[in-house]
Structures are given as C-alpha cells and as structure tokens.
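Written out below as structure tokens is the structure these notes cover.
The complex is shown incomplete by one protein chain, all other protein chains being positioned as in the whole.
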Amino acid sequence: MALTLAFLGRLEDVAGAATLAVPTLGTIAAIIDSLDPALALALRDPRVKLAVNGVLAGERDDLALQDGDEIAFLPPVSGG
Amino acid sequence: MALTLAFLGRLEDVAGAATLAVPTLGTIAAIIDSLDPALALALRDPRVKLAVNGVLAGERDDLALQDGDEIAFLPPVSGG
Amino acid sequence: MSVAGPVDVRLLDAGFDPAAVLTAFAAAHPASGGFVSFLGQVRAGDGGAAVEALELRHYTPLTLPAMQALAATVMARWPLDGLLAIHRVGAMAPGDPIVLVAAAARHRRDAFAAADYAMDHLKSESWFWKREKVAGAWRWIEPRAEDFSDLARWG
Partner (left out) sequence: MSVAGPVDVRLLDAGFDPAAVLTAFAAAHPASGGFVSFLGQVRAGDGGAAVEALELRHYTPLTLPAMQALAATVMARWPLDGLLAIHRVGAMAPGDPIVLVAAAARHRRDAFAAADYAMDHLKSESWFWKREKVAGAWRWIEPRAEDFSDLARWG
C-alpha cells in the first residue's frame, strides 16, 4: 500500500503530475524529504496548506499517516 | 390664457385631477389661496416642491408667472 | 434587447425582461470582469397585506433627465465600463420587474459600490410616486426613513 499525494494549482506544475503515489512513511516531514528537492521546497512554502483525506490539517509535520491516505497540498487560492 | 397646475402623487387625489387650469394670477401664493382650502393646505406642506415649466423652483411664493406656464406640485417621492 | 452605449438609461411604460437586458449588457462589455445588478420586483406580500397591484407615476419633464444626471454622476465617481438603469412607470402586478440597475467594471468593488449608490439615489431622490392596491384599496407610499439613512451613507 501507499499514500497518495495531490498537488493543487501551480504545485501540479512543479510536481509534474496531479497526484503521486509514495510509500507510507510515518510523517509528512519524512514524505516531503523523500521528494525531489525543488518540489520539497515548494511544498514547504508556509502558505501551502494541507488536507488529509479531504480534511484540512492544522499541524503539518507530525500527522500520523496510514496506508491509503490522501494528502493534498493546497497553495494560495485564486478563484472567482 | 391660463396657467396649468400639475399635481403629482397623492396630491392628485386631493385635487381630484392630475391637472387644473387656473387664471393667471401673479404669484404662486395667490394661486394657492384661490384653490379649495383642503387642496391649498396640502400644497403648502413644506415637503412639497415646485417646478415651473419642468424646472425645479427654489423659492415658491414670489415666482413671476406667465400665461401658459405649467406649475407642478411634487410631494415627497417614493420610487423604486 | 440591445444596450445603448456605456450609459443606458430608460423609463419604460411597459414590461421588460431583466434577464434579456442583463445578457445584452454583459455581452456589450466584454472587457469587464464583473457585473453587479439590482432587480426590484413587485413583492407578492403576505396574506392580508398582499399587494394586488402597484402603480408608479412620474413627471415627464423631470424624471428621465434626473435619472440621466444620476447615471452621469455614477459614471464620474467610479471607473465603470458601463451603467444601465431601467425604471418602469405605470401599472404593475406582483412579480413584475420595477427597476433594474447594472454596473460593469474591471474591478468588483467598483461595480458593487456603483449599483448600490445608484439604487439608494433612485429610491430616495428620483421623481417617482408609488401607490399600492391592498385589499381593494389604493394607498400612496410615503418615503421611508430608511431611504434617507441609506442616502446619508454616501456623504
């Protein structure tokens, strides 16, 4: 099993894909560290918010993650 | 020749007509005095504005009037 | 219904279709990102207070010229691409449109402020007199204190 990472907005361009399957590492911090450095840098932008399984996550580095979870990275919005 | 008086809004009900032809008396005050007392009272309401020939008149009692003029009595508006 | 230039002010003695007007207005201003509109329609009313009919009277020499002057003031006060103001006169039934104001602008806030201002001034300063038929009897509508406080917001 694995985790799914979802990249919204311009993060999709940086990631080169809308979603990415990654091994289930224990924390967000560990997952981000395992990614391409340019992508990791973009994801660590303090304006990027996280949602786990569709629920906004307040704390980003110490979430307990499980197989099948979807972690979405949400850059600043620009709607309407 | 004569003057035309135009009654807008509820003043039309008080006057019993939308317009009234009256002899050309010299001033608004004289014209109002010549009308039915109930109508005269309604026209003297300080909220009632006047227009002479389609132009709002600031002073009401001392306008110089001429044959053929139209004097409109405009009660408070309630549009939209 | 086509839209006449950046400023389109009309006094109508027959019904109109607000949706068709707004469609034409939006199409006439392709560079505008935002359109704010206000539509006033004859309220159905409730139970005993049900409005059976509404009549709006105007005074030809003043009413349309004053609406045109208001439109010019609004155009000068906000950067708009277009402004539309349509007002009915005559007899209307519940559900009939009475007034439609629409502002087209690059920036949303300008369109909101312009439409809001135009409505406040149409309501309290334009030359219209309204009467309603309720329970078979006509009564003239007096201006509301609220209309004047709305107006005072604009300084």
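Note that the chains are named A, B and C in the order they appear, and that numbering of residues resets to 1 at the start of each chain.
The working rule: a contact is a pair of C-beta atoms (placed from the backbone, for glycine too) under 8 Å apart; a residue touches a chain by one contact, two chains touch by 3 or more.
Since the model is a prediction, treat every value here as computed from it, not as a measurement.
Student: Which chains here touch the chain that is missing from view?
Tutor: Counting the whole assembly, the omitted chain is in touch with A, C.
Student: Of the residues A:A2, A:A21 or A:L56, I need the one that contacts the missing chain.
Tutor: Answering carefully, the residue with contact to the hidden chain is A:L56.
Student: Among C:L39, C:A53 or C:V134, single out the residue that touches the unshown chain.
Tutor: C:L39
Student: If the hidden chain were put back, which residues of chain C would touch it?
Tutor: That gives, for chain C, the contact residues 18-20, 22-23, 26-27, 30-46, 94-95, 106-109, 111-112, 115-116, 119, 123, 146, 150.
Student: Since one chain has been left out of the picture, which residues of chain A touch it in the full complex?
Tutor: 6, 8-10, 12-13, 51, 53-56, 72, 74-80
Criterion: only the chains that are shown with their structure count from here on.
Student: Among the chains, which is located farthest from chain C on the basis of C-alpha centroids?
Tutor: Relative to chain C, the chain whose C-alpha centre sits farthest away is A.
Student: Any idea how many Å lie between the Cα centroids of chain B and chain C?
Tutor: About 28 Å, centre to centre.
Student: If you average the CA atoms of chain A and of chain B, how many Å lie between those two points?
Tutor: Roughly 76 Å separates the two chain centres.
Student: Return the distance between the CA-based centres of chain A and chain C, expressed in whole Å.
Tutor: 50
Student: Provide the list of chain A residues touching at least two other chains, using ranges where the numbers run on.
Tutor: none
Student: Please output the residue numbers of chain C that touch at least 2 other chains, ranges allowed.
Tutor: Touching at least two other chains: none.
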